[in-house]
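What follows is a single structure, and I will ask about it in a moment.
One chain of protein is taken out of this complex; the other chains stay put.
Chains here go by letter, A and B, matching the order in which they are written, and residues are numbered from 1 within each.
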Amino acid sequence: MTASLQKGINALREVLDAPIASYFSSCVRCGMCAEACLFYTETKDPKYTPIHKVEPLRRLWEQEYTLTGRVKKMFGLSKPVTDEELEEWSPLVYDSCTQCGRCSMVCPVGNDITYMIRKMREGMAISGHAPEGVIGATKRTIELGSPMGIKLPALQTQIGKQEAETGLTIPIDVEGADYMALLSSMEIINFPEYLGALAKIFHNAGVSWTLSSEAFEATNSGIQIGVADLASDIVMRIVTAAEKLKVKSVISPECGHAFTALRWEGPNLIGRPYGFTVVHILELLDELRSAGKLKTTGKESEALTFHDPCQIARRGGVVEQPRRLLGDVAEDFREMSDTGVWNWCCGGGGGVSANDRAEHLRLTAFKRKKAQLDALGVETMVTACANCRIVLEEGLEHYNMNVKVVGLTELVAEHLVEQESGK
Amino acid sequence: MNAMDLLLWSRGPGLGIAVGIFLFGMVLRLFEIYSLGRKRDLAPARTGGEGSGWRTMFSRSVPDRAQFKRSPVVFTTGYIFHLGFFIVLLFLLPHIELIEAVIGLSWAPPPPPIVDLVAVITLIALIVTLIYRIMDPVRRMLSTFGDYLAWGVTFLPLLTGYMAYHHLLLDYTLMLALHILSVELLLVVFPFTKLTHMVTLFISRWYNGEWFARKGVAS
Partner (left out) sequence: MRDETLLDTLKRRGISRRGFLKFCATTASMLALPPSMAAAVAEAMGKVRRPVVIWLSFQECTGCTESLTRAHSPSVESLIFDAISLDYHHTLQAASGHAAEEAREHSMKADWGNYLLIVDGSIPIRDDGVYSTIAGISNLQMLKDAAAGAAAIVSVGTCAAYGGLPHANPNPTGAVAVTEIIKDKPIINVPGCPPIPAVITGVLAHYLTFGAIPDLDDLGRPKAFFGESIHDRCYRRPFYDQGKFAKTFDDEGARNGWCLFELGCKGPTTHNACATTKWNGGTSWPVQSGHGCLGCSEPDFWDGGSFYKALSTPISPVTGAAAAAVAIGAAAGVAIGLANRQTKAAAKAAHQKATIADLEK
């Protein structure tokens, strides 16, 4: 067990860059970030103010990288960052932040506080201050291949069930396929219908695709706990498998942080561009729809709304695609107030749902989503992230709300025009 | 030292020292920021989106409606005192003369009573921001000595300028000297407080806008 404060401080020295220096130089303590963060709005506890969550990072930056800070340090006038302080900050950095990014959208001076919290986790984790639940998920991902400990046999069982359900073959390890699909543990365990939906959609659309037995897990605990080296190892498994199978593109599933990890952080983690592109499943479905390969029939008649997963919409840029898809399969689609890139987080992303210590806070924060739903008065909420689904379901149950959560890919698959099945 | 000596010092060496320290500090801060660099992003950016760093530099000044409702005091007083401060700074004739003497540009001033009214509104807005900073739990928790200092050095030039213009309390020569000295205090303290945001906010907004734009989001 080799975590140490020294390693943590060193990691923070490495990650402090020009943007962060600019952000700390610009913060005017206006507090508007608090009012954008659901952990503050639903608790009214000032310590959940986003910029406050990175205060130790700010002090370190000042001490290490500014003239006045260095001079103060030389004369013993600065307060060093200590283990006690980082331990005190652990719940702020891990329990009360999902990396949703609203604070970064709101800050009047343009600070990307989400980015700063992501970087601060690099120092927190390696000094031993990440929460137990998240450490466990990371260990399992590194050692076993998935944060929930799912190995190939478990996947194969689900594959078998979905093949039976759909009457279609789910391809594995097919070299030269156009697309390699990934899955999140959450989907494999809780929402395996997603896999069946993929099979149906791709069959109808004539898409050549495959899974890889060597890399099927999309979830990247490394970026949730904030250890770039581990996140890089996790991404590299996917990259190796995809390049081995010579696929053109890898599909990131309905999981928010998986998309962030693979599409946006991945090449920077491994230090080189990929030999393939990365698309989110919603992007692919939208492309198929534009090409006329996604023929659907019938529409849901009940009123429904869409919860934008933060990493996919606000931090990922996939905003209009789900709406176009929903337009095909829903009659009465109603937007939440604060929608699209301004939607509110489910409260469980970024490692929060794996963190038992954070459960009470997460359920309190859920009141924000509850308020959005209460205002709309719908009974169905569609989303496109398996983690959001679980978190939302737990929240809805906690507040005794009569709202059903549905995955978008599955919903689309349900409305596919029936074609002859492959068997 | 009498009031005239103070005034002549403030218009002479004092100004040189203040401008000098201000520029020294700001140039230093820019080097401190940029020397840390930014790793090149190897993930391919989306193209064709509306967002960009340059756009966010300006669009971030326009609040999102819903968020405005969540932070009405900060938005409202913030806008009023920033706009008010710059209107008074740029549109009072003695200031226009000063700017012309330093950089050669000038423009026609609006009628003094209008600028005067703006000054009063700005002073009131600043007082409201101070009260809010002290009374609201989030702001109170966040605020440090530096925040109150920044408030003070921003408030004083407006207050002393107003008092000088209206011959309030002290002899004009002394009041004018205090006004100019208060501006020099602002300049000297500037690079070592959050007031640097006047320049760095454009840098921050650019980085922010660029980050989001690569994802195809206009922030």
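Rule of thumb we're sticking to: contacts are C-beta pairs under 8 Å (C-beta built on N, C-alpha and C of every residue); 3 or more make two chains touch, one makes a residue touch a chain.
Quick caveat, the model's predicted, so the values are computed rather than measured.
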So which of A:Ile20, A:Ala36, A:Val109 or A:Ile135 would be touching the chain we can't see? A:Ile135
One chain is left out of this view; which of B:Leu42, B:Val73, B:Leu98 or B:Met198 touches it in the full complex? B:Leu98
Even though one chain is hidden, which residues of subunit B still touch it in the full complex? 2-5, 7-8, 11-12, 15-17, 19-28, 30-32, 34-37, 93-95, 97-98, 100-102, 109-113, 167, 172-173, 176
Omitted-chain footprint on subunit A covers residues 1-4, 7, 10-11, 13-14, 16, 64-67, 70, 125-126, 128, 130, 135, 138-139, 142-143, 225, 227-230
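Following the convention adopted for this analysis, only the chains that are shown with their structure count from here on.
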In the complex, the residues of subunit B that touch subunit A are 28-29, 32-39, 41-44, 46, 49, 56-57, 60-61, 63-64, 66-67, 70-71, 74-75, 78, 133, 136-144, 147, 150, 192, 194, 196-197, 200-209, 211-212, 214-217, 219
Touching residues on subunit A, where the partner in the complex is subunit B: 16-23, 25-32, 34-36, 40-41, 44, 46-47, 49, 51-52, 65-68, 104-112, 115, 263-268, 271-273, 277, 314-317, 319, 337-338, 341-342
